[in-house]
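Worksheet: the structure to be examined is printed underneath.
Every protein chain except one is present and positioned as in the full complex.
For reference, chains read A and B in written order, and residue numbers begin at 1 within each chain.
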Amino acid sequence: MSKIYVDLLNKVRENKPLVHHITNYVTVNECANITLAIGASPVMADAIEEAADISAIAQALVLNMGTLNARTVASMLAAGKSANKKGIPVVFDPVGAGASSFRNEIAALIMNEITLSVIRGNISEIKFVAGFGSQTKGVDASESDLAGADSAGQTAKELARKLGCVVVVSGAVDTISDGKKIIHVENGHPMLGNLTGTGCMCSSLIGSFCGAAPNELLSASTAAMMSMGIAGELAYENAGQKGNGSFRAALHDAISKMDAQTFEKRARYNEA
Amino acid sequence: MSKIYVDLLNKVRENKPLVHHITNYVTVNECANITLAIGASPVMADAIEEAADISAIAQALVLNMGTLNARTVASMLAAGKSANKKGIPVVFDPVGAGASSFRNEIAALIMNEITLSVIRGNISEIKFVAGFGSQTKGVDASESDLAGADSAGQTAKELARKLGCVVVVSGAVDTISDGKKIIHVENGHPMLGNLTGTGCMCSSLIGSFCGAAPNELLSASTAAMMSMGIAGELAYENAGQKGNGSFRAALHDAISKMDAQTFEKRARYNEA
Partner (left out) sequence: MSKIYVDLLNKVRENKPLVHHITNYVTVNECANITLAIGASPVMADAIEEAADISAIAQALVLNMGTLNARTVASMLAAGKSANKKGIPVVFDPVGAGASSFRNEIAALIMNEITLSVIRGNISEIKFVAGFGSQTKGVDASESDLAGADSAGQTAKELARKLGCVVVVSGAVDTISDGKKIIHVENGHPMLGNLTGTGCMCSSLIGSFCGAAPNELLSASTAAMMSMGIAGELAYENAGQKGNGSFRAALHDAISKMDAQTFEKRARYNEA
């Protein structure tokens, strides 16, 4: 495999980027722990009084719409503008886009007001924010969207081109595009869908890798998705038969133990 | 055992009901994961701007008072009314009722404004909302109430009749009544009391079963309590000796692995 992904993993561990999150209260603990497990340092702070200040000392910002409310939207905008001013990567996770008009308005607002570096979501969310129409069911991808997931590459590429950022579509195969290249990461395991927050954790990993390598957003996002995909496979092999609770612990184990050898042995991806 | 409970478990897995939660930030992650583990789909959304919209696309609504505040109370009312309008089940968990006048007022408000399908709490909380007086100590049942827990059946039945809903009293033996029948579920393990959120998770399971079978609220609530009780027993057998952390993972394991055979072999209940 390309040495670039191993180098990026090493960069995260060496640079220990501080990753500012304004995120939901459902999966925030998982996000903090996965950020630590990959070698970065999480800070969660959503008060309007400090959101901009915290982004200003961070190496990356992750904005996650999971449990959106008026108070934190204002903080997301302030943090996003601060991050843009400082020039650090901003990762946007439009959780549940399409599920309510409020979510749609806020997603549009964030996409208009903030210069985003990476947008990551499932196919329903990404199709929705791309303006292609979708049938979002809560926070999981809809089945009709999943059936058409082979179009993820094109959707990602078009949205990436339109917004001038990297777009990541999570799924059985993950698709990452910067508007020019399309990368497919084949690592992963269906059991990841049985845990809450595996999507949010992907966004935290993207924030961690992009914080460590802000000039390599496409590769950094790819390395992040590989990490989660490989960890999902290892977690299934080590504990999946036991059930969801053991699988969850094993997932965190695998991210914390991720190393060059595992990347080299396990990574499955292709570029188009 | 009655085939009805196995059928209900299968219904949850087949219908994958979307269960909207407005719940506390202490145990919300456990609630989301247990909802996924039983086979349903959780969505947590508490902004007033979207609470009604999200309930309108859900198959059940769970209102949990754990970390109540003025902002989310308004959202609970909006979501509850939306759920009532659509005719989906509303499960109410009056966490800590009796512990402060604020909690008591809000519990009364919710019970007055929303048509509830199921109320679940420990004996202190249920006695309190039933207007029987109680001595709540924080969020756990008080010892004097526990000593009188053999009156749970009568309390549940009277409250169920008064409110026209199913009432579930969690305890060493769980009591479920629709105002006519009283069902006792004997499954469970004391170690469940050593983890935060096992009560909240019961409410999420009730939401999941009721969302899948909205016309069988008594049986659905019973199946939910059986699931948690059996899972507690299995978790203790598999990991209880190790301590609370392993027990927690094993509890999620057991819910995710729950199946017809386990129900048939393990369920212990009786109807009065």
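Assume contacts are C-beta pairs under 8 Å (C-beta built on N, C-alpha and C of every residue); 3 or more make two chains touch, one makes a residue touch a chain.
Because the structure is predicted, anything quoted here is derived from the model rather than measured.
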Contact with the hidden chain (one of A:7, A:216 or A:253): A:253
For chain B, the residues touching the chain missing from this view: 24-27, 29-30, 66-70, 96, 99-103, 137-140, 194-197, 242-246, 248-249
Chain A residues touching the omitted chain (full complex): 18, 25, 28-29, 32-33, 36-37, 41-47, 49-50, 53-54, 57-58, 71, 248-257
